[in-house]
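Here the complex is missing one protein chain, while the rest keep their positions.
Here is subunit A:
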Amino acid sequence: MKRVVITGQGTINSLGRSVAETLEGFREGRCGISELEFQDVDRLSIKIGGQVKNYDAEAEFNRQQIALYDRYTQFTLLAAREAVGQSGLTFNGELAQRSGVVLGTSGGGMQTLDENYRSVYEEGKNRVHPFVVPKLMNNAAASHVSMAYNLKGPSFTVATACASSNHAMGQAFQMIRTGMCDVMVTGGSESMLCFGGVKAWEGLRVMSRDACRPFSLGRSGMVQGEGAGVFVFEDYDHAKARGAEILAEVIGFAMTSDASDIVMPSKQGAARAISGALKDARLNPSDVCYINAHGTGTAANDKTECAAVADVFGAHADHLMMSSTKSMHGHLIGGTGAVELLACIMALREGVIAPTIGYEEPDPECALDVVPNVAREANVDVVLSNAFAFGGLNAVLALRKAP
């Protein structure tokens, strides 16, 4: 089996337009959640989100590109540019054919859907722009990344709601590990912060009106975010041979299904995914120093996730740190695992653990060290990243310091 390393990372989200800005936000415990700004927001009862503010698409892309790129695709391409740029790779010949792109998204081109439904239903127009379908489709972002970088190997999109990015990165990892590919561009993107997107979520009554406070007593639910995280996963031998800077090593992955309920999470399903990732990475529970939690800030997720971690780690659960950066950037749904992987890599490379901000008081049902409010220095060798989706689909990644 091949070893798999990360040689590039990129992002745009409500904390920043780059990895550097985002990590600065993590270190400072900054909150990227603010008042939402878009058409008809006054008709929503939930008016906050981790929105990318002052974003000017025309400063990044030309008119022909904007006609084809939904906001979620634009975010993906910006994150991919940073990640591929950092990796220093160019894809030609044999390498192009042995490289692909697997991305996660849940809603795909939701902004395009929203705008065009408004146009035909509300404004009564009978004609839509000819590129509505190629703009809104869930694989648009992956396809545009493949075209931008000449990636001619396996390329597709994974849609498993809130676990999409982790499932996507798990696929990329396995493809390199088994020798199918040398390089995979992977991660995920989401942009559902539009009237229809937030209105749909309001219906479930799990959204907070004030803040995302994972694991804190009195938490009032989740807050949506938007953005993208993209990484370059590479065969270790390939990266070493070309002298690339290695950010971290991906050492394990597991996915499970609860097979129980469409919205309520299961402790057993989550625990099997966590212990599966440990086994896949040949780790003992005591090797794990930090977990980037799914930590949505809902009553149901947070207590189930803590119970699953307590089950898997036993006494060691009291010695590890687990934080939720959703408190800062919100829940990016299909892109969330990708942005959260940045916090995992920061922990491994810089020895800084991103905090869970907005934390008020301990919840006895979430009695773990959730790194409340302030980032912490710690020497960390092994980390996990959890993602547990609606529909009971779970995906956990394990990473280690660069070899």
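Following the convention adopted for this analysis, contacts are C-beta pairs under 8 Å (C-beta built on N, C-alpha and C of every residue); 3 or more make two chains touch, one makes a residue touch a chain; residues count from 1.
Simple rule for what comes next: contacts and distances are computed from a predicted model.
Undergrad: Absent chain per UniProt: "Acyl carrier protein AcpXL", "Sugar ABC transporter permease", "cysteine desulfurase" or "Formate dehydrogenase"?
TA: The missing chain's protein name, per its UniProt entry, is "Acyl carrier protein AcpXL".
Undergrad: Among A:T256, A:T298 or A:N386, choose the residue that contacts the chain missing from this document, as touch is defined above.
TA: Checking the options A:T256, A:T298 or A:N386, the one contacting the hidden chain is A:T298.
Undergrad: Residues of subunit A in contact with the chain that isn't shown?
TA: Residues touching the hidden chain, for subunit A, are 45, 203-206, 208, 218-221, 262-264, 298-300.
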